[in-house]
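The next block holds one structure in the form of structure tokens; read it before the comments.
With one protein chain removed, the remaining protein chains of the complex are shown where they sit.
Coming up: subunit A.
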Amino acid sequence: MTQGTRLVVDAVTMRFGGLTAVDGVSFTAEPGDITAVIGPNGAGKTTLFNCITGFYRASSGRIMLGETALHRLPGHRIALAGVARTFQNIRLFGGMTCLENLLVAQHRRLMAASWFGIGAVLGLSRYPAAEREAVERARAWLEATDLLDRADDAAGSLPYGAQRRLEIARAMCTGPRLLCLDEPAAGLNPRESAALSQLVRAIRDGTAAGADPCSVLLIEHDMGVVMGISDKIVVLDHGARIAMGTPAEIRADPNVIAAYLGEDEPA
């Protein structure tokens, strides 16, 4: 079931030559939670994400999603295991429309329905129904991210905030159990940030676009967003975990204040 898939990150280390970007980090992200990973620039947050989502192979340590050992899977299998992600520097298919972006995200399902392309070319009857269903799912996510009126526009022509939302919609169209967001609020104005918080909560609770509830792993610098929606926060500094707890605990943690929040957080 969707519920009950816990992400366990166990002593993950990632080295680039002499540089240890992630240093023995452990934490668990409970199902149905929004777990935030914060830390100063260069702390190793994105690198940790890349290990979880299969873009890097961790130098050591284990990453388990439920019973699945993510650290052993090749890159494209991670998505099939139920992990979806967005990128710090947006990576949309800029020359394709929003709708096409969301259909590419459902590639696996559609490929299976089209007999890996052969049946679809010959016009077998199972494919059109599968495509209709995929379009409906895409439409639901476009609506949930307030992009329905831009459905037929090129993704590359959208304003920045809309591109961020589209990337989230695209990730969700893969039908994930765990959504990894890398700085989704970067570059958004306060109103857009608030809407984003709403959206992420709805994704966690399974109230967006009729999808199942989905755990969220969130990297974010915007403390308003992080403190507002996180159930649990993991703090990294120089690759190591320096604190972990609820927003209230993190706010009061002297290590965190020293490393990071001190200069950023007024309250």
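Brief remarks follow.
Here is the rule we go by: a residue touches a chain if its C-beta (ideal position, glycine included) is under 8 Å from a C-beta of that chain, and two chains touch if they have at least 3 such contacts; residues count from 1.
The rule we apply is simple: contacts and distances are computed from a predicted model.
When the unshown chain is looked up in UniProt, the name that turns up among "Phosphonate-transporting ATPase", "Carbon-monoxide dehydrogenase small subunit", "Sarcosine oxidase delta subunit" or "Amino acid/amide ABC transporter membrane protein 2 (HAAT family)" is "Amino acid/amide ABC transporter membrane protein 2 (HAAT family)". The chain that is not drawn here is touched, among residues A:L65, A:A79, A:A209 or A:L236, by A:A79.
On the side of subunit A, the interface with the absent chain consists of residues 53, 55, 75-80, 84-85, 87, 91-97, 99-100, 103-108, 110-111, 114, 116-117, 120-121, 127, 135, 139, 148, 151-154, 156-157, 170-171, 174, using the contact rule stated above.
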